[in-house]
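As you look at this complex, bear in mind that one protein chain is not there, while each of the others sits in place.
Entry: chain A
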Amino acid sequence: MSRIFYVISLLWGYLLFGQHTVTGIVYGSQQQPLEGAHIHLSDQSVNAQKDGTFQFRNVPQGKHKVFVTYVGYLRKDTLIVVTQAQDLVLRLQKDPVVLQEVAVKGNPISNKGLVVEAKVKTVELQRNAARSLAEVLVEIPGVSILRTGSTIAKPVIQGLHSSRVPVVVNGIRSEDQQWGVDHAPNFDSNTAGKISVIKGAGALQYGGDAIGGLILIEPHVFAKDTLSGSAVVSLHSNGRGGAVNAAIHRGNFCDWAWNVQTGMKYFGDRETPDYVLSNSGSREYSFSGDVKHIGKKVVWGAAASFYQSQMAILTASHIGNVTDLYYAITSGQPYFVGDFGYGISNPKQEVRHMRGKLFLNYTLSDSESWNTQYEMQYNQRFEYDIRRGQARNTPSLDLTLTTHTVLSDYKKQTEKAVFKAGVMGQYQHNEASPDTGIRPLIPTYEKVDFGLYGVYQYAIAPKWTAEAGIRYDFSQMMAQKFYLKSRWNERNYSPQFDHFIVGDAGTQWNTRPEFLFHNLSASAGIRWNANAAWDFLLSLGRAVRNPNPSELFSDGLHHATGMIELGDLNLKQEKALKTALEINYRSTPFTLTATPYMNRIQDFMYLRPVGFETTIRGAFPVWEYQRTDALLLGLDWNAQVRWNTHWSYGVMGAMVYAQDQTTDTPIIDIPPLNFTQHIQFEYPQWHGLTTQLRCLWMTQQHRYPNTNIDASIVVDNQLVPVTVDVSTPPPGYVLWDWNAAITWVAKNKSEWVMGLGVQNIGNTRYRNYLNRQRFFADEMGRNIQVQLRYNF
């Protein structure tokens, strides 16, 4: 049936539109023809002949995207308008940074690499210009969002997040207090050229501690020696705000290339179907720029970026103790609902992240390159609470994290092998300001890290490529913290840690805890390109993560949750052994990627309820960081059927089974089984019309530990024993989204793209298990989104 449909649509296309032949030639920078260069024209592709020439027959009249790739050269993109037979001359620029392997047929080294990796499509990145990094990443199967209200969003990869999922920006890890489950990555997704998620092992180049996976953000690279840029305005009805972004890129011109980008997001209170989420607005500003000089052998340059955000936290989520939490849960709606407003008041978070970088790439020979970079990162985080008196405008948490990183990587690529090795050195200083009037959640500390890695990839047989790598990391941390003597005793730190004590400050000990870690991580992978349709990648890796500052040092009340959280100086590294198999099938009209995996984590650190402590604010449940052995089994998949040039359908989804093997209970906060389906209609002739209807089905999580709190609560002036149900996940839900975009191309090849979208079309009321504020309010209701983009 679909075949007949396909034939009819082809025939129709032939009758309606003329067909032409497009020929051309591909040259390198020294005017030499590039044999084997890969030329794509819309959905056709050919390789250049010995003399660099190529030919496409039966090209329909109209606009076509053309791009050319050749190993060692920068990819060239262009748009052609076919009205008659055409002859193209395409000149490629040598890629001075031979970092990314470029696809070339006949190269024995698999161009796909040996890591289980998935990329966010550019179109998704552009459509979600007003959203956060985590919200962009959910387009990848296996990625979910851990939310705190409607503003703060963190990515979860295959059930794990925070310290277990580092974010690497342009080769260097983002150091922005990611241990906090309510700390969103300090990054504006609009400044990214490419975002990908590494789910399996094998990211040793970026660190040995990516227990859950890794988010890799790479900059825009423009091959064209022209000026290009874009300006985008997105408006959203929910939150009555939007985003403005502008970018200008200069490709290699007279040996210089540069990029500049800036953006702003501004939102007021978000709304559920029934009420305003009072104090849920947000602001974000970002700027980034880079400049590089491209010499024959040496490329050097500098880059800088600045990110600032202000995120309001739902007023009604500010609670004092378990009684408040009980009332919040039983009443089923927020205790405070005001009128819509743009203002941001306490509680709120304010962060600033600055990066400054210098880099030098040296091409030693045709096959060898050496790449060195230095980066300084400066991160400031202020968290404001509802407070009394003069403390009203004083942050409750004031952290300044300064990080200096030096990386040096060497790469040698031959016909059959790739060898990469590198060293990393890092110095970090965290300043927890004592001026907040509240004992800081994490202390002031200094940290020195040093890493060394080597990865070797080899084409062992025509269809087989294998990789193995090893990494050593050294880390030393020196902290400074005051412990209440009562806490020191309760934790049984005496006499084991008495050598950390350097002073007596009345009711508190002045301590200097010091930790030293030596970690060995490794990875191995093998890819089998069975045939044109099937390929398989098996990857195996060991990752080791040191306890983070909150796991070691937390010792107080966490206001947002009404819990006392206690760290433990006895914690050791957690060690994960992750096996993942990526199965790819590609044919017309069907494509499939499925990734089953198993992650065994020894000494998995997690918060566990251990009892109650009574303070002057009432009784609080106490949660303590403990170690256990965890097992995560899961499957992510993404399947698509492309019936014809117009219609396609896709379904992606993820399931995770996570078990605490010591207590034999499920692990908390694991995303439930979910499916996202979409049906897409494209009609290139109508101004490149693309429209998509999406349906997200989130099931209820039935596997969760019982962490309910038994407390005595004053109800009707009587103390009544109650169970505060904080563990039962909310019911599942189905959400429908729709979006569409059309493009106008002007004579000078600049283009206007107009997009329209509706999220949560049915204005469905729902709560999300992975939202830490699910006890207090519903999720956002319907949102209508309009976007206008200008590209030149």
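Here is the rule we use: a residue touches a chain if its C-beta (ideal position, glycine included) is under 8 Å from a C-beta of that chain, and two chains touch if they have at least 3 such contacts; residues count from 1.
We take it that contacts and distances are computed from a predicted model.
> Can you pick, from "Serine/threonine-protein kinase RsbT", "Sulfate adenylyltransferase subunit 2", "ABC transporter permease" or "Type 1 periplasmic binding fold superfamily protein", the UniProt protein name of the chain not displayed?
Spelling it out: the chain absent from the display is recorded in UniProt as "Type 1 periplasmic binding fold superfamily protein".
> Check the options A:Leu364, A:Ala391 or A:Leu520 and report the residue that touches the missing chain.
A:Ala391
> Could you tell which one of A:Val291, A:Met376, A:Ala524 or A:Val722 touches the chain left off the display?
A:Met376
> From the list A:Leu516, A:Ala533 or A:Leu788, which touches the chain that is not on show?
If we include the chain that is not displayed, A:Leu516 is the one touching it.
> Looking at A:Trp258, A:Phe482, A:Trp623 or A:Tyr733, which makes contact with the chain not pictured?
A:Phe482
> What residue numbers in chain A mark contact with the hidden partner chain?
Residue positions of chain A that touch the missing chain: 315-316, 318-321, 323-324, 327, 335-336, 358, 374, 376, 386-389, 391, 400, 402, 404, 406, 425-427, 429, 431, 434, 436-440, 444, 446, 448-450, 474, 476, 480, 482, 484, 486-487, 490, 503, 505-508, 510, 516, 556-557, 559, 564, 613-618, 714-719.
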